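Inspection log for the structure reproduced underneath, given as structure tokens.
The chains shown are only part of the set, and none of them has been moved.
Naming follows writing order (A and B), and every chain is counted from residue 1.
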């Protein structure tokens, strides 16, 4: 998905491990004269599961992505593979959700606008109206969907319709402070990425920087994970930390934490956009 | 405590914050013609507490450490200061406790033997006998104090006597896997430093690497803290982390974690030996 890279298809595979899987997959691709430009795999000795990610140069193949998928099905069925194929020339349709804090949003908008993160930004949804002007300057639709205790059900219904109408591939919670309802989490399973402002599993739930300050930790962190119905318990994609000291108040930690949140979320979104993340049970394999 | 530094007294102070504290302390020292070679302080706006650490060149003073202490008492009483004065030429008396894992012990012994960490190593206590030869090669007494469910009370009594007999200033738990009894924790409050093999408060208790593996975190860590009667809950002195991936098994994490444990414990011990750590309630101020 890098500008320098030629158009390619990304094939990701997850299946029970077995002898000859790399050969079987690479062989099939070679039989089409497909050029593998990047290959990564992982055989998990604990779970006995096999994961593979392949980049195939699009113009080395005599057919398109649908042809790829069809021709891959027999092998997939033989080895009980879950697989996906994506075209690097078709950017993912993304919706960003945000509340009042704008640092993650501003960071994503900058990476999107300059082409560093290539996705198709369908819009921004917020439960507040205050970031409208900044978002609209970018030519991006801004949807104000207020959420109050009474309006919650309708609000999330409206939000769900927006996501469906835009046929969104990926929802990014860029410090969106509302808890999504379980049915939305289920409907978009594996397609909602959140940034939590702590080094999970420490300080799950609310006000993690205050918790960190109270405990007197010497590093604070951020965690990007897929959203599931269990709050802050979904599969972790990426984490990082920054050093703090006794001299940092909770509000200093908020400031220092912002930079970690931005960096961790941007890396996680990149991994997802490049099809580097495969989920198995409650963990991720990141074939970076 | 650095070889290049001239002999000095380290004065540490903790008291309610007030106008003129830096002036009062530095003035008193100046009135003795004392040369302040290093000063650090912290005024905590949240707790309203003041902390200070001063290094005074020993030969700039016309009296010794007892004279220093006596002359400091009136000021301390006036401002309700808790204070300590230590002589850099009098190394702390240290006992190291260890079980079977030797990486932290080997690291500390190396830093001690080469003079990097200047302390007076009184001995090593272990609930196993297997590290005896390595310790004794260093000319250090090795005390095998086995701990079984039945013998626990006697064992810790024997251990307490060893600590008392050696007039130990500091006890370092270098991956000592037994839980110290509350009375020993209380008697040596603020003088027992532990290394816990997780980034606390994540994965407190047993088998933290297995917990980390199960949760799928992307960084693992280690935490050095003072030991209190609450397991893994004492004031944190130092922490650090290292990156792991889906490809790392729990035993890979054990291996990677060892290097973090060694580094974190060595830094924490250094801070304590140099009187850089002041405890207030359940947190530390580290005037590094």
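Operating definition for what follows: a residue touches a chain if its C-beta (ideal position, glycine included) is under 8 Å from a C-beta of that chain, and two chains touch if they have at least 3 such contacts.
Please read all numbers here as calculations on a predicted model, not as lab measurements.
K.L.:
With 2 chains in place and all of them the same protein, how many does the whole complex in this file have?
P.N.:
4
FYI, only the chains that are shown with their structure count from here on.
K.L.:
To the nearest 5 degrees, please report the angle of the rotation taking subunit A's Cα atoms onto subunit B.
P.N.:
180
K.L.:
When the centre of a chain is set as the mean of its C-alpha atoms, what distance in Å lies between subunit A and subunit B?
P.N.:
Roughly 41 Å separates the two chain centres.
K.L.:
Would you mind writing out the residues of subunit B in touch with subunit A in their complex?
P.N.:
Contacts found on subunit B: 42, 44-46, 199-203, 215-219, 221, 235-241, 245-247, 249, 282-286.
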